[in-house]
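As you look at this complex, bear in mind that one protein chain is not there, while each of the others sits in place.
The chains carry the letters A, B and C, assigned in the order they are written, with residues numbered from 1 in each.
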């Protein structure tokens, strides 16, 4: 059950230019959080200043139920995330969470591929961790602008996963796009998780359809409420009706959807 | 000449509940500042967040040209001053200053009385300091809610001035209003400076007129620009025209005006 | 000290307190059950409902603006039949009054909606006249007194239920619209709906909203809303529900003093999902501090 809490920042670190990792003390949220869920947060404890106004949705990058903490990794681009980036240990944030339907791990499936691009790598780390815990065979494909933006790279390097990374500037791994790994005949898989720019996820979707496997995608839409009330965050999902699709709420019916059912056309 | 500077907070201290003293490193401002002038300031270095929007006018309580610092004392009441109160040493403020026509000290005058009430005590301290430097005879009358709000009390106690203080709650000095000291036959004066609530300054004005002496008052009006452009800060000042008064700009033609010429009726 | 009375009677529509939630910002109510004790709300204006299901506009549907936001949801809703069959049963037993916000393309649409919603469990209708009238070339019903009145009359003819007419602020003279809908028989007037606005992304050089324009809401519009409530309170006899940027108890009290008998909270629910409860507590505290025994004592107090 999602709730609103005023929580303390335990640490904040700039892990790469304009990319921040924040650990937050939020036992009630950590306790209930599932992989693939997100929090909807504001950078202040008092809600007296009205500009910028709205909360910002950010995925859970780590959930530590024992420590009662959650970790997020985010890029400071606009006004809200830039303010978030000014916070220091001890400061407070106001957050709603955990929100959404997270990733599911199908039983009796063994070979998993995870494809993340840019900030889309952030929500995938908890899935990989979980898969490794379950002793699954995991291939992690990640791509970003440069090495610094390959989120959780060091974590993946220490894990029992097959890791392939690409960077646009060639500062690490293959120079090019992460989706190019998919053509690699060596990759076989039963199930795939993906998150990243829409163009990237579309390529992954085509690959999945071509190879007749299934998977899940985590989507991003502009969000108002984070409760399912405002209908601002909808995405097109295939359903069996006249038009063949319906709008679903990314906040509470997502952000994770069956990859084959997502319609990328906005 | 008033300028805009991004300046560093050297220290901030809560000197009494909700009353703050802030020392700011602003050599260019300190160099030009005169007693009775004010700064127009915002609690951030970037002007990206638009709420609360406007700057806040605050009087100079100390000007240290050698150290290149200015000191302000303010009460955190509304949203702007409350945000100002969250700043710590090392944080930045954005300020315009020094602004306005300050207090003048008439030559060949020896006996001065200074009457301050509440936050109105703040701008008077530099005048008293100056008068003492000039070896004038000074009587300081200050009144506030309680002892903690008798600003600069400790400073005055160490200075060569005749000090009378009153508090509403009786926690220090006479229990009552500062203006009651004026009836005291012992007070004689050639010139008076005053700042405080309008009702208080009106009593002082009446006393000054009754005793046929002169003086100066520092006024408060809501300010937009602080440059003389917006005409939001006007106050009624007696002039020789048909109606007997005209609006003057408190920001650049004040905040200090000849006490006898101020019309208190808004 | 005894608790002050918070109940308000809006021309027959009795709310246990003046705090309601604005249409389109609170879903049907249960969306907020994790955050709010729904039984403490005075009323819930459910999402704008139309005769047929509507998919609404493509995304992006919202954009953030200084102290505000734009929305162009495009009235996505499951349609009145689905509402009656599936949603009303889930909410009708809460203590809040269920107020259905209705929208149509024609006067007949509104009449049909009223007819269908004339059922137990629906406590009032809120007529949203900000929708463009497709028959009359897209000019919103709410921008012309006669058009606004014709909608209200058509709905009035169908039902004895409490009717709340919700005014659009995109007009030169809000009082003439208010008088027109009062004469046409509305029981209550609610205001304001959103101001028409737009935001452009300077990097890709096009409007952010897929629909280009959208409705501006949030704290930014509060001064316009307070002004309109203050004007309309002096122009009509019917009670008002004030809204537009209310984000805390002080804002809510501002609207009461301006002449609103009740208030609606919209965008602020997104920022603080618990805000309605804080507002309710804050209003009560204010009354106690100032020594009022009844909320109705402060309605319109700032009008002199």
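Basically, a residue touches a chain if its C-beta (ideal position, glycine included) is under 8 Å from a C-beta of that chain, and two chains touch if they have at least 3 such contacts.
The structure presented is a predicted model; accordingly, all values stated were derived computationally and were not measured.
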item	value
Residue among C:143, C:162, C:193 or C:296 that touches the chain left out of view	C:143
Touch residues of subunit C, complete complex, unshown partner	65-68, 70, 139-140, 143-144, 170-173, 195-200, 202, 205-207, 212-213, 216, 218-224, 226-227, 230, 245, 250, 253-254, 257-258, 286, 298, 301-302, 304
Absent-chain interface as seen on subunit B, which is shown	1-4, 42, 47-48, 50-55, 80, 94, 96, 221-235, 246-247, 266
Residue ranges of subunit A at the interface with the undisplayed chain	50-51
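Here is the rule we go by: only the chains that are shown with their structure count from here on.
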item	value
Shortest walk length in steps over touching chains, subunit A through to subunit B	1
Euclidean distance of C-alpha centroids - subunit A vs subunit B, Å	54
Cα-centroid distance, subunit A relative to subunit C, in whole angstrom	36
Multi-partner residues of subunit B (each touching 2 or more other chains)	50-51
Junction residues of subunit C, two or more chains touched	66-67, 219
